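Sharing a structure, written as C-alpha cells. Questions coming.
One protein chain is absent from this view; the other protein chains keep their places.
In this document, chain identifiers A, B and C correspond to the written order of the chains, with residue numbering beginning at 1 in each.
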Amino acid sequence: MDLGLSPEAETVRDRVRAMVRKDIMPLDDEFEQEVGRDGDRFSFTERQASIRESLKDKARDAGLWNLWRSKALGGHGLTTVEYAYMAEEMGWSRLAPEIFNCSAPDTGNMDVLHRFGSESQKARWLDPLMAGTIRSAYLMTEPDVASSDATNISMSCVRDGDAYVLNGEKWWASGAGDPRCAIYIVMVLTDPDGERHRRHSQILVPADTPGVEILRPMNVFGHDDAPHGHMHLRFTDVRVPAENLLQAEGDGFRIAQGRLGPGRIHHCMRAIGQAERALEMMCRRALSRTAFGRPLSELGANGDIIAECRMQIEQARLLCLKAAWMMDNASAKDAAPWVSQIKVIAPRVATAVLDEAMQMHGGMGISQDTPLASMWITARTLRFADGPDAVHRRQIARTELKPYRHR
Amino acid sequence: MDLGLSPEAETVRDRVRAMVRKDIMPLDDEFEQEVGRDGDRFSFTERQASIRESLKDKARDAGLWNLWRSKALGGHGLTTVEYAYMAEEMGWSRLAPEIFNCSAPDTGNMDVLHRFGSESQKARWLDPLMAGTIRSAYLMTEPDVASSDATNISMSCVRDGDAYVLNGEKWWASGAGDPRCAIYIVMVLTDPDGERHRRHSQILVPADTPGVEILRPMNVFGHDDAPHGHMHLRFTDVRVPAENLLQAEGDGFRIAQGRLGPGRIHHCMRAIGQAERALEMMCRRALSRTAFGRPLSELGANGDIIAECRMQIEQARLLCLKAAWMMDNASAKDAAPWVSQIKVIAPRVATAVLDEAMQMHGGMGISQDTPLASMWITARTLRFADGPDAVHRRQIARTELKPYRHR
Amino acid sequence: MDLGLSPEAETVRDRVRAMVRKDIMPLDDEFEQEVGRDGDRFSFTERQASIRESLKDKARDAGLWNLWRSKALGGHGLTTVEYAYMAEEMGWSRLAPEIFNCSAPDTGNMDVLHRFGSESQKARWLDPLMAGTIRSAYLMTEPDVASSDATNISMSCVRDGDAYVLNGEKWWASGAGDPRCAIYIVMVLTDPDGERHRRHSQILVPADTPGVEILRPMNVFGHDDAPHGHMHLRFTDVRVPAENLLQAEGDGFRIAQGRLGPGRIHHCMRAIGQAERALEMMCRRALSRTAFGRPLSELGANGDIIAECRMQIEQARLLCLKAAWMMDNASAKDAAPWVSQIKVIAPRVATAVLDEAMQMHGGMGISQDTPLASMWITARTLRFADGPDAVHRRQIARTELKPYRHR
Partner (left out) sequence: MDLGLSPEAETVRDRVRAMVRKDIMPLDDEFEQEVGRDGDRFSFTERQASIRESLKDKARDAGLWNLWRSKALGGHGLTTVEYAYMAEEMGWSRLAPEIFNCSAPDTGNMDVLHRFGSESQKARWLDPLMAGTIRSAYLMTEPDVASSDATNISMSCVRDGDAYVLNGEKWWASGAGDPRCAIYIVMVLTDPDGERHRRHSQILVPADTPGVEILRPMNVFGHDDAPHGHMHLRFTDVRVPAENLLQAEGDGFRIAQGRLGPGRIHHCMRAIGQAERALEMMCRRALSRTAFGRPLSELGANGDIIAECRMQIEQARLLCLKAAWMMDNASAKDAAPWVSQIKVIAPRVATAVLDEAMQMHGGMGISQDTPLASMWITARTLRFADGPDAVHRRQIARTELKPYRHR
C-alpha cells in the first residue's frame, strides 16, 4: 500500500509547489480584488484575463497541465495517490487549480466526457475543456427536493422527436457564472415510473440554449463567489438534440456514481492544503506576537492547539491518500466508503484548523488582512458540496454493519 | 438567587418580544438590502431612515426605550437579570437593539458617561445618546499590539496647554462607520512611565475633530457591516480640550473595567437569542424536509443534535443569568470571572447551534435564503470582541486557583 | 425563579457540609477497606457498622435526617432546589448519603411508599426505612430486554387466589446486596395484552420470600460495589399476598414515572459534588507539582483545562437547579424534559472533570492513592442508571419538536 510519491512524481510535486507559491499565490489577492471592477461581477477584467492566461501558458509549457487525468481515470502519468499530493499544493491558492486546468467542476466533467461521451461529444466539448478554452458546469442539485437522496431529482426531460425538452430548476451550479462556461452536464428525470435507479439520465446542454435562464447566484456566507458563481438556473422548454444524451436513458445514476469519487478526493486534498497553510500561519503568528510578556506560542493552550492541528492534519491526509489508493487499486464500489470518510473528515479538519488559526490571529484573523476567513468559508461550504456529512456517515455505517447482518 | 422575571418585567419582556417579532423582524431583510443603494455604503437611504425612525418612535411611545439602564447601572426599572431577558429577545433581529436604544457600543458608552462623565460632558454627549439622536464609538483596540493585554495600548496622548494632542491608530471601532456617530471614547496612553495600571486615560474625541481619519472598514468574513462598520482610524495631531478627559489622568483602566461587564452580558444574551432562533428554524426544517422517505427529524442523529442544542442553550442562558445576578448583587470584581465565563460560553454555544442549523438546511443554510450564515458570522466575531476566549479562560483559571495558593 | 437557598436552608447546607467534610470523609477510606475483611463481601464488619451507626446517630441528633423529603414530595422543610444543594455536599463522600438517610435507591422507594402505599404497607416498610433500620431495592431492569423502553418489562406476575406469583429475572438491583435490604419494589407484567401503558404493576416483595434467589452481583468496571451491590436475581414462583400490590393493577407505569424525577436530580447533584471535589484536587495538584521548572498550573493547557472544568460545572449545576425548580413549580410532565437534560449533562460533566483531574495527577490519578478513579466509575455508571443518555436525548428532542408539529 504505497501512499507515497515515485521519484518522478516527487519532482512534479516540487515543481507544482514552486509554481503555486512563487508565481500564483503572489497574484491571488490582486486577481480577487479585480472582481467587479468593470461593473459586472460575472465577467473578467482585462487584467484578470492577462494574469490567468499567462499563468496557464506557463503551466502548459512546463508540462504541468491536466495533471488530474490520472491512470485510474484512463490517463497516463500520475496515480490518484500521486495526484492527491498535487491537489494539496494547489489548495494553497484560490487561483491555482484553474492554472493547471485542474479545477472543479471541470475535472469531473472532463472525466465524464472521457468515459461516457461519444466521439462527437468529445470532439465538441472535451477537447476545448482539455485545452482550457471553455469551462463547464454540472447541474444536479435542485431547490425543491433533498438532492442528497439523488432519487429525488425531478427536472423533467421528455423525448420529442429527435430532441429532448427540459423543464425545471437547478441550483448550486458551481462555475455556471463564469462567462466562459459553455456546457452543462445535467441530471434529469427521463422515466418517472422506471426502476428507482434507472429513472434518471445525464444530458449535455450548451449554456446558450434558448430557455436557459440564470436566476441568481447563490451566496455562501454572503458572497457570490463571482465570477465563478454557484448559479440558480431555470430551464423552460430547453430543447437539445437527442444525441446530446450521455450513454442511454436510465444511465444517469451510473454516470453520477463514477463521477464523484475522484472529484471528492481532489476537493479534500485541496482542503488539506488549506489546513497546512493555516497551520503555518498559526505558527508564525504564535512566534511573532507577544502578549503578557511572552510570545503566544508559550501562552496557555496555544502549544497544545498547534499540536492538535498537526495531528488532525496528518490523520486526514493519510485517510485521503488511502481513499486515493483504493481508487487506484479497488473497485469504485469498494472505494466509495473510503471517499465518504474523507468527505466528512477533510472539511471538518480544515474548518477546525482554520478556526484555530483565525483565533490565534485575534480580530485580524477574520478580517481582510489574512485569507483565513475566506478559506474557512470555502472549507465550510465543502461540508455541503457533493453530499452533506450526514449522508456520508449514513453510507459509512451501512458498509460497516453489512458483514454482521443475517448472522 | 432569583434568575427570573418579576411579573412587571415579564410584561415588558412580552411586549419587547411582540414588537421584535411582529414589527421589526419583518423589516430586517429590507433594511439590510438597502445598504449601499445610494452608492455610499456608509450612509442610510431615505427608506432605511424611515424604517428606523418610525420603529424607534414606536418603541419610545411604548416606554420600551433605554431598557438597558438597569438598577445596577444607576437607573431604575429592570435588574441586570431582567434586562438580560430583553437582550435575548432583541437578539432575534439585527435591527432590534437600536430600535430600543439598546445597541452596542452605545449602551456601554452611555454607561461610562453616566458614571464617569462631568455634568458638561453629560449635557453635550449623554443627552443626545439617550435620546437616540447621535451615536458613538469606543476606540480601544490597536493594530500593532496585542490589545487583549490592555497594558499594551499605545496611542499617544500628550498635554499641551489646555488641550491634549492624540497620535496613533485604532481599529475595530464598531459603529464608527455610522454617519450619525458623533463621539468617540478613546483609550490613550498618558503616562508611559507610570505604574502599569495608571498609565492610561480615557478621553472624549468628537468624530469631526481635525486629524481624525477613517482609513477603512475592517471586514468580518468579507463583510464591512456597513453602515455600522468596524473602522480602522488614524489620529494625526488630534487636538481636544483638556476637559474632554474622563475623570483624571491614569483612570483609563478603572473606567474600562467598569464598562465591559454589562455590555458583555448583553452581547451574550443576544447571542442566546440568536441560538434560540436557529434552534426553532432547525426544528421546523427537520419536520418539513423529507429525505430517504422520512422527515429529517427521524433521520440519523438529527434528534440528538436538536437535544444537544437545547441542552447547550439552556445551560448557557442560565450561566448568563447567573453572571447578571452577580452584576446585580456582588462587586464588579466578584462578578468579573462570571462575565468571563459567559463571554467564552455564549458565543461558543451560538456558533455551534447556528452551525448545526445551517447543516440541517443543506446548501440553503449558508445561502442568502436564510439568515443563518450572517448570524453565524456575528456570533463567531463575538469570540474576539471584548477579549478573545483565551484571555477570559486565563482569567477564570486565575480566579479558580487563587484560594489554593500559599496553602 | 429562585435557584438559591433561603437563609435557613443555607445554615442546613453549611452544617451538612461541615459534617461531610469533617466527620464522614475522613472515614470513607477505612470504611471501604473493611469490605470483605470478614470473608464475606456482602456483609458489614463490626467496625463498619460502628462507623456507620455512630455517624447516623450524629446526623439524626443534629436534625440532618431524611432531608430528601422535600415539600414537593409532600414533606416539609426544604424545597427540591434547596435539597439539591444538600445532595451536592453529600456527593463529596461515598458514605455520606446513607448517613443522612438520603441514599439511593431508598429515597425513591420511600417516596413511592409515601405517595402510593397503603397504610399497612407504610407501617410495615416505610417506617423502618425512614428510621434507617432497614434498606430497600427497586427491581426494574431485566437482562433479556431493552429496559430503557419500559414497555418491554416482562417479569410475570399472575394472580392466584389472594396472592400473586412472580417469575423471571431482574438485574442491576442496586442495594440488593446489602444484608439489611429487606424489601423490594418490583415492576412486573400483570396484563400482557392490556393497553401498552396499563400492562405493568408494582408490587412489594420481601427479600426473604421463598423463591427469591440472588444469582450474582453485577460488576461495574470490575467492581462488585459490595456490600451495596447491583444484584442479578431470579424469581421462581415467588408468592406474595395480593395486598402487596402498590395501588391497582396497571398502575406500574404511573408509579414509575413519579418515582424517577427527584431521584435523578439527587444523583445528578451528587455528581456535581464529585466534580467540584475533583476540580479542587486538580487545582491543588496544579499548584503543588512541578515539571520542566514550573508548576503544572503554568504549563501548557492546564489553566485552560481548569477554566473549562469550572464553566462546565457551573452550567451543569444551574441546569440541575432549574430542573429542581421545575419539580417544585411545575407538573411532573413539564419537569420531565428538564430532568432528562440533567440526566445527560451531569454525568457527562462529572466524568469529563474527573478524567481531567486524573490526567493532571499523572499515574497517581488512576491509582489507589486518590479517590478519582473510583469516583469516575461512579459517574460513568450514572450514564446508564435510570436510562441511558440516548433515551433521554430522544425525549428532549420530542419535547423540542412538539410545538412545531402540524403547523
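Following the convention adopted for this analysis, a contact is a pair of C-beta atoms (placed from the backbone, for glycine too) under 8 Å apart; a residue touches a chain by one contact, two chains touch by 3 or more.
Not measured: the values here are computed from a predicted model.
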Item to complete: Quick one: say which of C:Ser118, C:Ser148 or C:Thr209 touches the chain that got left out.
Response: C:Ser148
Item to complete: Would you write out the residues of subunit A that touch the absent chain, in ascending order?
Response: 1-4, 279-280, 283-284, 286-287, 297, 303-304, 306-308, 310-311, 314-316, 318-319, 322, 341, 344-345, 390, 392-394, 396-398, 400-401, 404-405, 407
Worksheet entry | Absent chain, residues of subunit C that touch it | 141, 143, 146-149, 152, 171-172, 218-223, 289-292, 296, 299-302, 359, 362-368, 373-374, 376-377, 380-381, 383-385, 388-390, 393-394
Worksheet item: Footprint of the hidden chain on subunit B, which residues?
Response: 300-301, 303-304
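To be clear about the criterion, only the chains that are shown with their structure count from here on.
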Discussion item. Per-chain Cα mean versus the mean over all protein Cα atoms: which chain has them closest together?
Written reply: B
Practice prompt. Averaging only over C-alpha atoms, locate the centres of subunit A and subunit B and give their separation in whole Å.
Written response: 38
Worksheet item: Which integer distance in Å separates the CA centroid of subunit B from that of subunit C?
Response: 43
Response to the item:
Distance in whole angstrom between the CA centres of subunit A and subunit C is 53
Discussion item. Touching at least two other chains at once: which residues of subunit B meet that condition?
Written reply: 390, 393-394
